[in-house]
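A protein chain is absent from this complex, but the other protein chains hold their places.
Labels for the chains are A, B and C, by order of writing; each one numbers its residues from 1.
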Amino acid sequence: MTASKNLNVAFIGLGQMGLALATNLLKAGYPLTVYNRTASKAADLVAQGARLAASPAEAARHADVVFTMVTDDAALTDLTTGPEGLLHGLPKGAIHVSCSTVAPDTNRQLAEAHAKHGTTLVAAPVFGKPDAAAAAKLWIATSGPAAAKSTSAPLLTVLGQGTHDFGDEVGAANVVKLCGNFMLGAAIEAMAEAFTLAQKSGLGREQVYDFFTSTIFAAPVYKSYGKLIATEHYQPVGAAPAIIRKDLKLVLREAQEHLVPMPFANIVFDQLSATVALNKPDVDWASFAERVSENAGLGKR
Amino acid sequence: MTASKNLNVAFIGLGQMGLALATNLLKAGYPLTVYNRTASKAADLVAQGARLAASPAEAARHADVVFTMVTDDAALTDLTTGPEGLLHGLPKGAIHVSCSTVAPDTNRQLAEAHAKHGTTLVAAPVFGKPDAAAAAKLWIATSGPAAAKSTSAPLLTVLGQGTHDFGDEVGAANVVKLCGNFMLGAAIEAMAEAFTLAQKSGLGREQVYDFFTSTIFAAPVYKSYGKLIATEHYQPVGAAPAIIRKDLKLVLREAQEHLVPMPFANIVFDQLSATVALNKPDVDWASFAERVSENAGLGKR
Amino acid sequence: MTASKNLNVAFIGLGQMGLALATNLLKAGYPLTVYNRTASKAADLVAQGARLAASPAEAARHADVVFTMVTDDAALTDLTTGPEGLLHGLPKGAIHVSCSTVAPDTNRQLAEAHAKHGTTLVAAPVFGKPDAAAAAKLWIATSGPAAAKSTSAPLLTVLGQGTHDFGDEVGAANVVKLCGNFMLGAAIEAMAEAFTLAQKSGLGREQVYDFFTSTIFAAPVYKSYGKLIATEHYQPVGAAPAIIRKDLKLVLREAQEHLVPMPFANIVFDQLSATVALNKPDVDWASFAERVSENAGLGKR
Partner (left out) sequence: MTASKNLNVAFIGLGQMGLALATNLLKAGYPLTVYNRTASKAADLVAQGARLAASPAEAARHADVVFTMVTDDAALTDLTTGPEGLLHGLPKGAIHVSCSTVAPDTNRQLAEAHAKHGTTLVAAPVFGKPDAAAAAKLWIATSGPAAAKSTSAPLLTVLGQGTHDFGDEVGAANVVKLCGNFMLGAAIEAMAEAFTLAQKSGLGREQVYDFFTSTIFAAPVYKSYGKLIATEHYQPVGAAPAIIRKDLKLVLREAQEHLVPMPFANIVFDQLSATVALNKPDVDWASFAERVSENAGLGKR
C-alpha cells in the first residue's frame, strides 16, 4: 500500500456494498472523503483515515473522482442533482463513477446534467456479492466517455478482478447489469425447480447441486446461489428481496420500452413480488426459491 | 490401445451419440458387437473391427456388458424386452448399461424385467454434445446395483471425464438427466431473453455473451449454447428440437406425477413445441431461442 | 311422469353427478338398472324403483342404453372392457352413452371395442355443476354415430336444457368438454387476479364482481364461479381440485399431442397442482383462486 496515489477520491453511499468498495479504495492509498445519509456507518472508514463530509456536495468538492453506490434511481438522482447534490461541489473536469444498479435512462439523464456542468459520468455497475466486494473480486462493466474511463481505470482495478467496457453510450453498462441480475434470477428459479423435482423424486437436493456445479453448470453464480437453494439456508443476506425486485422492475421497464416479451423475467419478478408481499425478513433474495418448494407442498423449514 | 480388455461389449443404437460412444469403446480395445436398425451406420465400426449383429438379441448373446443409446422410451423398451430384444440373448449375470434419456420409470420397469432374467440394469445417462462424446469428455450419472456399477466402471471411464453416482435406485440417474436438460433449456431461454433485450437496447449480442461467459456465468453450457444464441447460428445440430422436446415432456410428466409446479419448464416446453410445429429443419434445439427474437419483432436471419 | 317409456336404461357410476342424472331418468319414467362400486349410494334410487345390479355387465344385460359417469379414464375403461365390464352384458345393437370427462382417445378406443361387439358408443359429456344436474339444466355435447345419437336423444332431453352435436367422430365431444373445463379454469384465474388487484387497490371484491357479471361478463359461469371467488367461500364442492386437475392434465396431453402451446392452461394446471399438493380438504376446485390472494400477501380466511 502507498500514500502516493495522485487522485482525490470521494465515495457516497456506504451500504454493505459501498462500504466494501470505499474500504478497498482507502486501503489502496487513495485520499478518501465519504458521505452517507446515516453518518455512523462511516465510523470505521474515518478511523482508518477517511474524511467525513456533511453532504454529497461537500464530499465532491475536492474530488477528482466521486463514486456513488446507492439503492435506487431516486436516491442517485437526488444525491447528484438535488439541492445538496454532488454537482454543486464537483470541480470542472472531475468524474462521477456511478456504480448503482439503476435504469440506463437515469444514468443518461445524469450524464447530460454533468455535461452542462463540465464534468463527466461513467457508468460502472459491479457484479458480485458483498463478500466478493470485500475481497476485491467484483467484475465491473463500464460505459461512458473514453477519457473519463481511462482516468478512473486504476481505481476500478482496486475494486475488482476485471473490467469490461461497453463503449461510449453511458447507459450500456447498466443494460448489461440488468441483464445479469435477470439471468441470475432465472438461474435461481431453474435450480429451485430442478432441485425440488429431484427432491420429490427421492434424491437429495445437495447431491444434485454438487453434480451440476462441478460439471456442466460449474459457474460462480450457480455455485454460490445454488448452495443457498440446495441447503435451503438463505444466509447471509447478500441483497434483500425488495432490492433485487427493484432491479427486476427495471428489467421489465426496459423490456416494455423496447417491446421485448420476457416470460422468464415476468416469473422471476412475480416470485420476488410474492416474497416481498409475504414479508419474509432478513433473507437473501434467492429465498424466492422457497416458493417453488412450497408450491410443491413441501413444508417450510 | 490394447486388445487385452477382458469384457465382451455390445452396443445398440448408433445415432450421432451412440456412434461416438461405441467408437471410443472399440478404440480402447474392447471386443465390440454392434446393432443398429439402419445397419449402414455401423460400417465405420465394422471396418475398425467391430462385429455387426442382426438383432439386439444376437448382439447381446456373448456380451458381458451391453450398452443402449436410443431416442426414446418406446425404442428402448422394444430393443430390451421386445420379440428380438436383448433380453432374449443376454447371458445370466450380464449387465445392461442404459444411456438413453428416458423416463425414470422406464428404467425401473426394465430393471424388473432384468431381475427376472438374472441380469442387471445400470442407468448411465450422459451429459454433453456429440463433439464431447467423440472427445470422451462426457459427464456420466449412474444409478443401480453397486456390483454392476463396479463392473461397468472401467467402460464408463473410457467414455467420459467423470462419473457421478446417485445410488441404488435405478431411476435416480434419469431424474438427474431430466433435471439437467431442463436446466439447459432454462439457460437457453434466459440467455435468449437477455441477449435480445441487450440487442434492442443497442448493444451487441456477442459482446454481452463474452462478458457473462467469461465472468459470473463461466460454465461450459453457457459458453457452448450461448455461442449459438449470441451468433444466431444454430449449427452444428447437437440434437434436433423434437428430440429434446421429448425430454422436456418427460420432465413435465415427472413434475405432474410428483405435483411440482415448474413454470420455467412449461415455457421451455412450449417454445420447443412451437419450434417443432413451425417445422424448422436441421437446426440445433437451442434454436428455440430465435422465437424470443422474433417475438420482439427482430427479423429472421 | 309415466311408466310407458319404451327404453330400458342402465346407469353406472353414482357419484354426485351420476346420482343426479340417474334420478332424473328414473323420474322421467324409464325402467332403470344401476351399478355403483359402493352399492350403498344406490339406496335412494332403489327405494324409488331402480334395480341394483352386482356388476357393470349385469347392469347392462337388458339395457337398450347404458350410461356411464365416472371420474377417470381408467375407471371408464375398466367398467367397459374389464372382466366384469358392461361389454360382457350389453345386448347387440344397444348403446353406451359415455358422459365422463375423459381423453378423446379413450372414447375412440372404447368405440372400437363396441364396434367389434356389435354395440355403439356415443360420447355425451355434460356441462354444469351438481345443482344444475339435479335441476336438469345441464348442457350436453354429443358425438358419435347418428343413429345411436337419435335413439338416445330423448334420454338426453331429460337430463339437460340443450344438446349440441359435434358430428360422427366419437372423440369430438370430449375435445369440447376439455376446452370448456380449460376455459372455466382460465375464467377463474382471471377473476382471481382482477378481484385481488381491485381489493389491494381499496375496492370490494363483491362490488367488482357485481358490476362485471351484470354487464359485459354476464355469463352463467362467471356468475356462479365468480361468486365463490368474490366471497372467498368455496362451498359447496361442485368438484374437488384433484378431479379437475385430472381434466386439465388431459387438456395438456391433447395440447402436447397436437403441438399447441397453451400458456394459460399451464398456469391453471400448476395452480391446481399446488392446491392438491397443499392438500386443502373439502373445497371446490375454484379455490385455487385463493393462491392468487395468498401470493399477493393477503392472509388466509
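FYI, contacts are C-beta pairs under 8 Å (C-beta built on N, C-alpha and C of every residue); 3 or more make two chains touch, one makes a residue touch a chain.
What you see is a predicted model, and the numbers here were worked out from it, not measured in a lab.
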Requested in this report: Mind giving the shown chains that are in contact with the missing chain?
Outcome: A, B, C
Report summary line: Among listed residues C:E189, C:E232 or C:D247, the absent chain is touched only by C:E189
Query raised in the report: Quick one: which of C:L7, C:L52, C:A113 or C:C179 touches the chain that's been left out?
Result: C:C179
Query - Sole contact to the chain not displayed, among B:V46, B:A74 or B:L278 - result: B:L278
Report summary line: Touch rule applied to subunit A and the missing chain gives residues 249, 252, 256, 259-263, 266-267, 270-271, 273-274, 276-277
Query raised in the report: Hey, which subunit C residues sit against the chain that's not shown?
Result: 104, 127-128, 139, 141, 162, 164, 166, 169, 171-172, 175-176, 178-180, 182-184, 186-187, 189-191, 193-198, 200-203, 207-208, 210-212, 215-222, 251, 254-255, 258-265, 267, 292, 295-297
**Report entry** Where the missing chain touches subunit B, by residue
**Finding:** 263, 270, 273-274, 276-279, 295-297
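Heads up, the rule we're going with is that only the chains that are shown with their structure count from here on.
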**Report entry** Arrangement of touching chains [line / ring / star / complete / other]
**Finding:** complete
Report summary line: Using only protein Cα atoms, the chain sitting most centrally is B
Report task. Give me the rotation angle that lays the C-alpha atoms of subunit B onto its copy subunit C, rounded to the nearest 5 degrees. Result -> 180
Query raised in the report: Between subunit A and subunit C, what's the gap in Å when you average each chain's C-alpha atoms?
Result: 54
**Report entry** Where subunit A and subunit B are represented by their mean Cα positions, the distance between them in whole Å
**Finding:** 38
Requested in this report: Provide the list of subunit C residues touching at least two other chains, using ranges where the numbers run on.
Outcome: 263, 270, 273-274, 276-277
